[in-house]
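Got a structure for you, questions after.
Only one protein chain is missing from this complex, and each of the others stays in its spot.
Should a chain be cited, it is by its letter among A, B and C, assigned in written order, with residues numbered from 1 in that chain.
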Amino acid sequence: MRYFLRRAGFFLATLWAAVTLNFLIPRLQPGDPAEAIVSRLSGQSQAIDPAQVEAIRRMLGTPDGNLLTQYGDYLAAVVRGDFGISYTYFPYSVTHMIAAGLPWTVVLVGVTQILSFVIGTLLGAWAAYRRNSRVDSVITLGSSFIGTLPFFWLALVLIYVFAITLNWFPSGGGYGGGSNPGWNWLFFSDAFQHSVLPALSLLIVGPIGWIIGMRNNMVQTLGEDYARLARAKGLSRRRIALTYGARIAVLPNVTGFAIALGGILGGTVLVEAIFNYPGLGRMMLEAVANRDYPLMQALFLFITVGVLIANLVADLLYGVLDPRVRREEAG
Amino acid sequence: MSASLPVEPAGGTEHAEVAAVEASRATRLPGWFVILWRNRKCRIGLLMLLGFVVVAVLAPLIAPHDPRENSFTPSIGPGGGNWLGTTAQGEDVFSQLVYGARTSLVVGLAAGTLSTVIGLAVGLTAGYLRGTVDEVLSFFINLALVVPVLPLMITLAAYAPVKGLWLIIFVISVTGWAYGARLKRSQIITLRTRDYITAAKFAGDSTARIIAREILPNMTSLVVVGFMGACLGAIGGEAGLAFLGLGDPTTVSWGTMLNQANTGGAMLTGQWAWLIAPGLAFAGLMTALTLINFGVDALSNPHLRED
Amino acid sequence: GCTGTSGTNGSGGTGTGAANGLIDYLDYGDFGGGTAPQANYNPYLEATRLGAVDYVFEKLMVYDNFSCTPKPWLATEFSWTDPKTLTFKLRDGVQWNDGKPFTSKDVAFTFDLLKKHQPLDTKGVWRYLTSVEAPDAQTVTIKFKEPGASTFTLVTDVFVVPEHVWSQQADPVKFVNAQNPVGTGPMKVKNFNPNQLTIERNPDYWQADKVKVQEIRFHKADSGGAVEQLKLSRGEYDTNAMFVPDIKKAFVDRDPEHNHYWYPPGGSISVYLNLTKAPFDDVAFRKALTTAFDRDQIITKAQLGYVKAASQSGLVVPGQEKWLPAGLKDQGRISYDAAATDAALTAAGYKKDAQGKRLGKDGKPLSFTFKVPGSYTDWVSAAQIIVQNLKAQGFDVNLETPNPPTYESDRAIGRYDVLFGVHGGSCNMFRNFSEPLGSDQSAAIGQKAASNFVRWNDPGTDKLLEELRLATTDEAQKTAVAGLTKVMVDQVPMIPLWYGAKWFQYQTDKATGWPDEKNPYAAPGDNVLVLTNLKPAGS
């Protein structure tokens, strides 16, 4: 119970800290979103029209009251789930915009993360099982090289090869202009085609961390006394590797995975930016660039809450998977 | 054996360590180095890293031109006077590549050190002092862990008043210290209950001295592992930020090269060398560090040592 | 030719167009609205509306922004009853695309809308107006607070919206007008998704005979991205407006017969010197610097040869050459002459010391910083050339690369030595000069200046600006502008270097009649003017 209260307390405290940080960031910045919008509209080589800046400033509205009352209003609005209106997409609400971007990111990153995890864990387990064999060397050395390729660069190379030179896949976007988003097959196949390259660039580097982590954990668990005893018991090598090695070695990875899923957005900014993918990562980048504070704040909050929830889930999951933790929690 | 011998990591590593220390006595090399050097992967990594360091240090000698000199025909492919072609601004790609190694190494070293130092300071204080101090610091550590790093980095880099390499280093460090701090905190919690720490208290040592002389030396391998990880992260972070155009445009780095190759139409004009070279150089450096990390991992995890 | 992925777009094509002598469809570039655009056809929400607005709504007069001449549009003629009263006669037989007639009441409603909802008045027209009335169905009378000739461009620059739709809206500021927006324009919205916006010909348009395009498809783009450039070079766009490095190799050379570009000049990008600081407050010093910068190198290296050197007059030449005072040498263009600068500086009392360091009048070496936004890569390259040029003169110059907002804020509050600024380029001469030079646009150091960032504070200039503002005749306007160009040339409040380019690429395999250097009937952004000039290729 105490444990649970502590977790809940931490959750709320972090949430509060994130919200406050969100509140402060725009107020610490020089510059004015209205000017940012106008200079973006007119481009760097055109003079800015002060009247336009003024009108836009009016449109966005300026918060009034001193910092404390502003803070109070802001907190109240957040509690109501009211994140305001996006500057970039005025007069559409931030909530509307996030709802539009969310499915893309969740599907793209969710699928690739799950695949990465499965592939990585399997390869890592295989490497540990065949430790010091050629398979092991190929997997660890290969992954340590591929894993260090910057994936934004990989993405560019993929575009260059598969989209530009071979013209097999579209070079960017979530779907073509010809198919209207909806529950129809044309749209889905189109969206799938568009997701191949971004997914690939995530999948090439994605499993590496899991491979190394799994291999090292499993090498360790296979060296433990219980694994030795399992050998003495005459269990087959495979069975030992599974129930005594992998089963235990995968535990830290599972928690890591839950947290990685929570950080889903943080990691996709680059890929979404390069592939012009209509998800939240790109929206985040745009919001930062445009000083779209309401959108930025909400996205930030969204990501933080995601990570927090993921952490909670990871903890719970760990409790379910690892009986050693279960008792301590129960108390 | 003199007292200046390199310190030994904690616990489990004891025995192979002995041998390495003994071997090092003969060769006059530090013990950790011997352990690293014996690992084949790690040896390759060390040699690769050495290569990059040499290139970075001798950049003015190796690079045929100043990386910013823009007197060449713009946008030409490899060949002739420009081995890897030129940029859209007429700069020599190869010279930029050579100087880019400097940036990456400086960022890796500086941000790695800075975030290690922050992590160490916070982790040590939290872990050793416990109580309220620990609660507060742990909260910050956990907070920093759940705050999404890349977006935060982007925001900080985008809104910082002046762009520059040091800003990037700063941003990477302040967003990247938490993981190391948490690891260090938990290690110190196990270390601080060791009998020899209690013994030091009985010997009348002050807290500061206990931390510096009794605990820190036992954390070397963790600190080294953390430092390597931080270097890797920092180099990647710099490249990513620079690629997004959030870096310092006046610095020549592999990230800015990729950014400029991307925006400067390298794909359009078929200048593959401009695009491929920085990526490969980057991967090379990262691989070197990763390979070294295999050895460093082995320092702290004896199970990994027999490879 | 549409190749590659957009080949799947075929579904939208209506084979009927060609039969009528129309172009089936044209592929255009980006349509605005951010990376995840949402339907928004409110013409006043400039920051977030979609590109279709230019084709759906119309204005009383349309400017050819290249030569700055107004063309009759929804109004067929205008007249000044007195310097403060402007009367428009509206065109007959214009209909809203929902079939309702367009009348002067719509115009009056539009202006009242802007008055009631200030956020919609993005041109700030109501700063100058007292009333807008519709005495009869074809007439609109606009009353100004002061003689209004100088603000004519503002008044004509307002999109007119239908009263019968907009008067129903509770909050027009948040009205996105997403369903079949009603306007008088040549096109109607056909289909929208965040990747593609399709507009189609309005058959009931008042000059429908001039519109030869059945459909325009705008394609969402991450403008400036390498991929977009590639699509352009592959011919996936009939027209686009984006920066392309090495346009000749990447685009023109792929199909020299059909692929073209035209980059007419826009506003001037100038070196702004902080006039409140020595030695920048010394006119001799500033004059000496006008020859210090190698504009040709900036243009070829930093600007890839896409732009032209700017005139010291502050005007955009050759488009605005009719405003130039007679006898200005080379239309005010100044060429690079380092030796002349050196001589002039020395003569003005800024000597070099033995080490070649340029000294101030107080005998101390001169050193200052040059700020440039770090993410404007072309500006950074230009700044690097400028810094080299200044260093060659013996100055100790330090290049700083803040981020754009910091840069803008530093510039606005005067926390800088030297940096870039943009001014001019519009068809409103009063704006072109009052914004950078008017003392009312300035502020004390540390305070935010509206647009006079160099803090030029000169009664003579203010007087000329006042004359220009109140001038009622072309002649009077020209005299005032000539005086102002003289201020620019003689007193050098800033040093224009080059004209920002308006990016414009087009293909002639489907449509011809695009504006170009030889036939500059409009600037690239004058969308309706361009549309009504397009013809099917081969006709």
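In the analysis below, a contact is a pair of C-beta atoms (placed from the backbone, for glycine too) under 8 Å apart; a residue touches a chain by one contact, two chains touch by 3 or more.
The working rule: contacts and distances are computed from a predicted model.
J.: Not counting the visible chains, the remaining one has a UniProt entry; which protein name from "Dihydroxyacetone kinase DhaK subunit", "ABC transporter", "Multisubunit sodium/proton antiporter, MrpA subunit" or "Peptide/nickel transport system ATP-binding protein" does it give?
T.: Checked against "Dihydroxyacetone kinase DhaK subunit", "ABC transporter", "Multisubunit sodium/proton antiporter, MrpA subunit" or "Peptide/nickel transport system ATP-binding protein": the hidden chain maps to "Peptide/nickel transport system ATP-binding protein".
J.: Using the touch definition from the header, name the shown chains in contact with the chain that isn't displayed.
T.: Touch partners of the hidden chain, whole complex considered, are A, B.
J.: Touching the absent chain in the whole complex: find that residue among A:Leu122, A:Leu235 or A:Leu317.
T.: With A:Leu122, A:Leu235 or A:Leu317 as choices, the missing chain is touched by A:Leu235.
J.: Based on the whole complex, identify which of A:Phe10, A:Trp126, A:Tyr244 or A:Phe302 touches the chain you can't see.
T.: Checking the options A:Phe10, A:Trp126, A:Tyr244 or A:Phe302, the one contacting the hidden chain is A:Tyr244.
J.: Suppose we count only contacts with the excluded chain; which residues of subunit A make the list?
T.: Per the touch rule, subunit A residues meeting the hidden chain are 2, 223-226, 228-237, 239, 243-244, 247-248, 251, 321-324, 326-327, 331.
J.: Residue by residue, what part of subunit B touches the chain that was omitted?
T.: Listed in rising order, the touching residues are 1-3, 5, 7-8, 10, 14-16, 18-20, 22-23, 34-35, 38, 194-196, 198-205, 213-214, 217-218, 305-306.
In this section, only the chains that are shown with their structure count from here on.
J.: So how do the chains connect up here, line, ring, star, complete, or something else (other)?
T.: Contact pattern: complete, every chain touching every other.
J.: Using mean C-alpha positions as chain centres, tell me how far subunit B is from subunit C in Å, no decimals.
T.: 47
J.: On a C-alpha centroid basis, what's the spacing between subunit A and subunit C, in Å?
T.: Centre separation, subunit A to subunit C: 40 Å.
J.: Would you mind listing the residues of subunit A that make contact with two or more other chains?
T.: 29-30, 159, 164, 273
J.: Which residues of subunit C are in contact with two or more other chains?
T.: Those would be 225, 227, 230, 405-406.
J.: Write out the stretch or stretches of subunit B touching subunit A in their complex.
T.: Residues of subunit B touching subunit A: 41, 139, 142-143, 146-151, 154-155, 158-159, 161, 236, 239-240, 243-244, 258, 262, 267, 272, 275-276, 278-279, 282-283, 286-287, 289-291, 294, 297, 301, 303-304, 306-307.
J.: Within the complex, which stretch of subunit C touches subunit B?
T.: The touching residues are 224-227, 229-230, 233, 244-246, 249-250, 301-302, 304, 374-375, 377, 380-381, 384, 399-403, 405-406.
J.: Report the residues of subunit A in contact with subunit C in the complex, numbered from low to high.
T.: 29-32, 35-39, 41, 43-52, 54-56, 58-59, 87-92, 96-97, 100-101, 159, 163-164, 167, 170-181, 190, 273, 276, 278, 282-283, 286, 290-291
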